[in-house]
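Okay, here's the structure, questions in a sec.
So, chain A:
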Amino acid sequence: MFTLIKDSLLTQVRTLWLVFKKLFTKADTVEYPDVQPYMFPRWRGRIILSRDPDGEERCVACNLCAVVCPVDCIALQKAEKDDGRWYPEFFRINFSRCVMCGFCEEACPTNAIQLTPDFEMAEYVRQDMVWEKENLLINGTGKYHDYNFYRVSGMQIDGKDKGEALNEAAPVDVRSLLP
Partner candidate 1 sequence: MMLLFYLAAAIAVISTAAVIVQTNIVHALIYLILSLLAVAVIFYVLGAPFAALLEAIVYAGAIMVLFLFVIMMLNLGQHTRDEERSWMTMQVWIAPSIMAAILLAQLVNVLSQYDQELTPVRVGVLEVSALLFGPYVLAVELASILLLAGLVSAYHLAKK
Partner candidate 2 sequence: MFTLQVGSIFTIILVLAVVIVVAAMLIWVERRLLSFWQERLGPNRVGWFGLLQVVADMVKIFNKEDWIPRFADRFSFVLAPAIIMTVVLLSFAVIPFAPNIGVVDSNVGVLFVLAMASLGAYSVMLGGLSSDNKYALLGSLRCAAQMVSYEVFMGISLLGVVALSGSFNLRVIVEAQADGWYVIPQFVGFVIFLIAGIAESHRLPFDLPEAEGEIAAGYHAEYGGIKFGMFFVAEYVGLVLVSSLITVLFFGGWLGPAFLPPIVWFSAKAFTFIAFFILLRAAIPRPRYDQLMNFGWLFLLPVSLVNLLVTGAIILSTQ
């Protein structure tokens, strides 16, 4: 009888007391719209397209992001400028499908597509969730400030021939027998 009372009744009373004490502890809630939570720099939020330090678009329309995207939310069309640079004619991300996985950022060879700590993207109209290039493109370099694809890659454009990029050796003359 005593153990019954101790095990069934007193433990319940103890539970009640422990829960009651919580009345005087501070709540864990962050009151979000009034108090903004700290967002970590590597948070995977809204996707942007960045520019290189010269102010040109970084995206070279290689389509790797569109291929790697697990939900196929990225669509783009390659076009070419007169100077030989590639750029996307349109670049469209359907954020109502995007799952913010960040694969596109990892796949991007030019650091053009980047995920930012912004997450407040609610819309009333579903169509407004489809963002075009003018919405995505920002006027800065994003997370990588010094990187410029055309300055380090061997791609030939106007004003920069093969072998003139940074850290790039002159192209090998395959017709010569010299080493």
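Operating definition for what follows: a contact is a pair of C-beta atoms (placed from the backbone, for glycine too) under 8 Å apart; a residue touches a chain by one contact, two chains touch by 3 or more; residues count from 1.
Quick note on selection: all candidates are chains of the complex that A comes from, given by their letters.
It should be emphasised that the depicted structure is a prediction, and the values quoted were computed from it without experimental measurement.
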Of 1 or 2, the one touching chain A somewhere in this complex: 2
Footprint of candidate 2 on chain A - complex, ascending: 12, 15-16, 18-20, 22-23, 25-29, 31
